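To keep things clear, I will list the structure first and then write my remarks on it.
On to chain A.
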Amino acid sequence: MVKKTLDVRVDYVSRVEGHGNIVVEADGDQVRNVRFEVTEPPRFFEAMLAGRPYAEAPLITSRICGICSNGHTLASITALENALEVSPSNQTRLLRRLLLHGETIQSHILHAYFLVAPDFFAVDSVIPLVGTHPELIKRALRLKKLGNDICEVVGGRAVHQVAATVGGFTKTPTDEQLVHLSRRLDDSGEDIEATVELFAGLELPDFSRPTEYLSLKSGARYAFFGDLILSSAGDITPVRHYREKVKERVVGHSSAKHCASNNETFMVGALARLNNGWGNLGEAAQAAAERLRLRENQHNPFANTLAQVAETVHCVEDAGNLIRELLDNRPPDDLLPVSPKEGHGVGAVEVPRGTLYHEYSLDREGRITAANLVIPTGQNLANLEMDMRQFAPTVLPQGVEATERAMEMLVRAYDPCISCSTHVIDIREMRP
Partner candidate 1 sequence: MTVVNIQADTKLHLESPFLPAPAEIVRKDRLNDTETLYQLRLADGTELGQLPGQFVEVSVFGIGEAPFSVSSSPTRGDAFELCIRRVGDVTSALERLALGEHIGIRGPLGRGFPLEQMRGRNVLIIAGGLGIVPLRSLITNILDEREDFSNVTILYGCKTPKELLFRDELNRWQAREDIDFRITTDIAEPGWKGNVGPVTTLFRRLAVDPRNTVPVMVGPPVMFKHVVKQVLACGIPEDRIILSLERRMKCGIGECGHCQINGIYVCQDGPVFTYAELKRLEEAML
Partner candidate 2 sequence: MYEALQVHKRPRVAIFELASCAGCQLQILNLEDELVDVLGLVEFVYFKEAMSNSSDEYDLALIEGSVTRESDAEKCRTVRERATLVGTLGSCAYPVGIPGLKNHGDVEAAAGIVYGEKADLFASHPVLPVDAVIDVDFRVLGCPIDKKDFLETLTALLLGRKPPSPTYPVCVECRIAENSCAFDRGETCLGPFTRAGCGALCPSYGGRCYGCRGPADDPNVLSMQALLEEHGLTPEQIAADFALYNGYERGA
């Protein structure tokens, strides 16, 4: 057999958030080099935070990413509250979980229906589906809107919410709003059902590569917030020691940094959470996960999209529970007074794409002296490249185009949020 050199290059992978290129260089089916290049313009968030008053951090870091903006806000708030030793009220905690569920729903639906589904229908985007599958599109839009409306009710708007702040919420939703939302959640049953049905029918590429899965842990709850990092390897690390578990390095082909745990790559995100928290899913979500055959596919990165669908079911279910709990006991106004002081804090939140860490040091006036932000996509990049390396040879024989498509699909399965990932660094002192 003649060995031919094959270079696959996809510039600017579409239907993912941000700018990234795929490079596969191969001799025959021998893969020489595989890279996922992040070409997103760098934005220097840690540097920009230097010297700013702490209260601005949630607002600034929210602008790291429009899709998980509220996740950034919440991670930032959590870190700051740890630094300032503020312990928010129960109502605040419930509202924050609700807000995050809203974002998770909208992000997962966006990813599954708008970004991934076109691959399975062999179209370039969701737009042709508007004509061919109008019901599917309407359903996707309804569910996405449900997620966004949760954010809007709790946070004032869907992208870059305005109500959550250090110490609580500057304004809380009215009972009427919550009751209305709860009715809408109850009414979404059919759409949820149809969504599970749709994605359960999709053929995943036959691929499996066990890796380490990391996610937050919080008692017996399916955790989106938590103080502990759980590894599928069995170990548990307190969030405040996250650096011991999640090690970052700058690589030349990427304006995003890569991460490793114990020098090995690892995965975060829906599949990781599911693999670590299967038993904590809500009832309906457990059933959905079965139907989506997630057990069989637990080491198949393409199953990440299915895990997102299962999580969507969980979030809708849990959002309803949260609202009932909120309505049971409405304290009038529980925004805590916060006074600036010197401190240091880490906060972690499970955003749609995985564990997000924010870490700040504050001076006596509450100004930020140092910040470190570790973004899920950055944590996944190294693992993604490992997957690409193992997956590429299985598709290379089908030619360049097929390889391109397959590699793009793999990248997309990770739901990378590239603009998020372009600013990560070892902590160091910064001038205010």
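The candidates came about this way: all candidates are chains of the complex that A comes from, given by their letters.
We adopt the following convention: a contact is a pair of C-beta atoms (placed from the backbone, for glycine too) under 8 Å apart; a residue touches a chain by one contact, two chains touch by 3 or more; residues count from 1.
On a predicted model such as this, the values are computed, not experimentally measured, just so you know.
Peer 1: For chain A, choose the touching candidate in this complex from 1 or 2.
Peer 2: It is candidate 2 that touches chain A.
Peer 1: Given the complex with candidate 2, which residues does chain A contribute to the contact?
Peer 2: 12, 14-19, 40-48, 50-52, 56, 59-60, 62-67, 69, 106, 110, 114-115, 118, 124-127, 130, 137-138, 141-142, 144-145, 148, 156-160, 162-163, 165, 170-171, 250, 252, 255, 257, 335, 408, 419, 423-426, 428, 430-431
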